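Quick one: structure below, then a few questions.
Missing here is one protein chain; the remaining ones are kept as they sit in the complex.
And then chain A:
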Amino acid sequence: MLSRAARPALSASNRALTRIVVPNAASYATLREIEGRLKSIKNIEKITKTMKIVASTKLTRAQRAMVDSRTYGQTSQQVFEEAQTKALEDKKTLLLIASSDKGLCGGIHSGMTRATRRMLEKDSSLDIAIIGEKCKAQLGRSNPKNMVLSFAGVGKDVPTFADAQAIADRITQLPQDYASIKIMYNKFINAQSYEPVIVEAFSEEAIAASENFAAFEIDDEVLANLREYALANSIYWALAEGHACEQSARRNAMDNASKNAGDMISKFQILYNRTRQSVITGELVEIITGATASADM
């Protein structure tokens, strides 16, 4: 038994005693231990509950930001849909992964890592840029050769458009010319489920080569601006949606953790009460036997 193993000195002195009243001596020790564990589980439950509440309040803000950002992303994406832009085949692709710095939110980061690894199996020449520490830690270990950039400091608050713009600028300043930039983020399906999806931001040549491009009457000079702006828009969309997913995932994870802690608490409470009862019963039995024995004399 754990209780006696943990207290060798106590068990040595009690050995003579325990041989006679085994359940009694043992239950005194376990009663303390059960009490201690009960306390620590209660503390953990308090922490997870608080984290859940924090995540819930952040979630509403994040969801509002996500709905707003969708308009940005989808409008800019619509241009390319209408123009029927396709990625050029022969050049390199950059994969930008929008994760975040913080964990404790279930499997959303590792879901994206898995999706990335699947893509790397198909095309091992992909270059990877990562926003957020979590995916960086996972992919930096398994595919360090493919990494070109990593960003940190996201996920503290709702992402701003300034964040997206700065990231877009840094990417356009990369020496290599990419045929298309694929942005991977967690798509928010509902509060329980999300899946990693990809939006594409195209290079200037790909935009210029698209079928219905002439209909837009865009000057060559402005094209570079359009491309940069579209990239920033897409990144902003991905960041905001990823952030909302993260908050909702954290809320769920913390909800589950509090529920499990609640289960454990009720289990331990019953065990504690039973043990306490049996200790009292044992003591009563001792007293009564003692009393009857001395009355006989």
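Rule of thumb we're sticking to: contacts are C-beta pairs under 8 Å (C-beta built on N, C-alpha and C of every residue); 3 or more make two chains touch, one makes a residue touch a chain; residues count from 1.
The rule is simple: contacts and distances are computed from a predicted model.
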item: Missing subunit (named according to UniProt) among the choices "Elongator complex protein 6", "RuvB-like helicase", "peptide chain release factor N(5)-glutamine methyltransferase" or "Mitochondrial ATP synthase epsilon chain domain-containing protein"; value: "Mitochondrial ATP synthase epsilon chain domain-containing protein"
item: Sole residue of A:Leu126, A:Ala166 or A:Ala209 that reaches the chain not shown, by the stated touch rule; value: A:Ala166
item: Interface residues of chain A (partner: the chain not displayed); value: 140, 144-145, 147-154, 160-163, 165-170, 172-173, 221, 224-225, 228-229, 232
